[in-house]
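Quick one: the structure is below, questions incoming.
A single protein chain has been omitted from the complex, and every remaining protein chain is retained in its original position.
Up next is chain A:
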């Protein structure tokens, strides 16, 4: 009888053991969501990332700037011809460029003697169109006996040149401002940093001609030719940065959202700066998004006011007429108002044929495009002379500047995307992580690490390339639709479904376990009593 009881107890215990050791893990494994492995440690390392940017600067001394004993200490001696009779710094810059092709991201500083007539009197530093700068050695710089002293004298100047031509602290903080909360600077810099488009692998540029009054105006614009002449050279130059595609359209009966006010003193209609924000809303519905890609769109609108509201002028905050009659909206695009009432002639017969002066229009749009793309020309420090723009509208070093800040921005964007994705996945356990997502995340992390390493090594081109790849991979992982599948299947529902199975199974097990425990306790008490 006792052995029978014992056998029952053992059976209950072993069933409980089987349920706990085999049943529960089996159930857990079969109902758990699939989560591929993510490089969490590396992502956490990225979260507190230290960026180190380095740029190669090559300093070339012209004859007469170094003494013979200093010259002896120089490890390599290269003899190259320098245009001594060049009359202007521009020519010198061009001829120097033919001497050495510097890779993108690097700089060459030519130190010329004080007596050189190459630069005007009050100019110490001349910044060329390529990646070169001419630096006039000051009188006080000759005091240094050794090479180290000479270099130490030059260093502040070279630093300045670097800040103009490559990157400065404000550039980098502006590039990071979207991702990392910074100490708020002055409002000017906030506006500056908000103006340019965010970095993206491609941009769509759309020129729209708004003709609200096709009954009075037959407007013709040679947009194809204008794009070829004015916009394309700039975009070809910017090609390493992103892919650009251009299109144009004509929209009829496109009204502005604001009724312009008539100003009798000027006998013209005016648009105030505070009403500008409402101008584009109704137009935007008709602009249409790009059906064929998901890149950001830069809109440039040319508005020809209707005959009853001409001429139309834009006023700024100080109630002054804006000379260009154009304005731009940060990260959206620009509008230019093109008044045509001057061309009606004495006895105008409507509709009037109007050919738009594309040079005037494209000058404005090009300036806006440069602003929106973030090509900023901050005022150079005193004593600096910047070469005039070339026909492409962009100097090599300006492109470099843009590439520096874009690379930093890309790295910051990809880092925040990846870290927030990791955080999200960590917080919500229900999300399925498929292998392809894990692969995207790993490739994004690898590209990020490579980009950071290349930045450190000063290889700007590679760094930009890797940072673009990182952004693409991280966005693809973040916006993958498979992440959403099981998001709304909470755990409590899962348990509710299994309760009809669990309850009848667990109650007998628990009860018999309790009984075994109480019996064991009673037995022990009896044994103690017997001993006593």
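Here, contacts are C-beta pairs under 8 Å (C-beta built on N, C-alpha and C of every residue); 3 or more make two chains touch, one makes a residue touch a chain; residues count from 1.
Heads up, the rule we're going with is that contacts and distances are computed from a predicted model.
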**Asked** Of the candidate names "Phosphatidylinositol glycan anchor biosynthesis, class T", "Transmembrane protein 50A", "Syntaxin 5A, like" or "Armadillo repeat containing 4", which one corresponds to the UniProt protein name of the undepicted chain?
**Response** "Phosphatidylinositol glycan anchor biosynthesis, class T"
**Request:** Could you tell which one of A:243, A:295, A:324 or A:430 touches the chain left off the display?
**Result:** A:324
**Prompt:** Looking at A:39, A:201 or A:351, which makes contact with the chain not pictured?
**Reply:** A:351
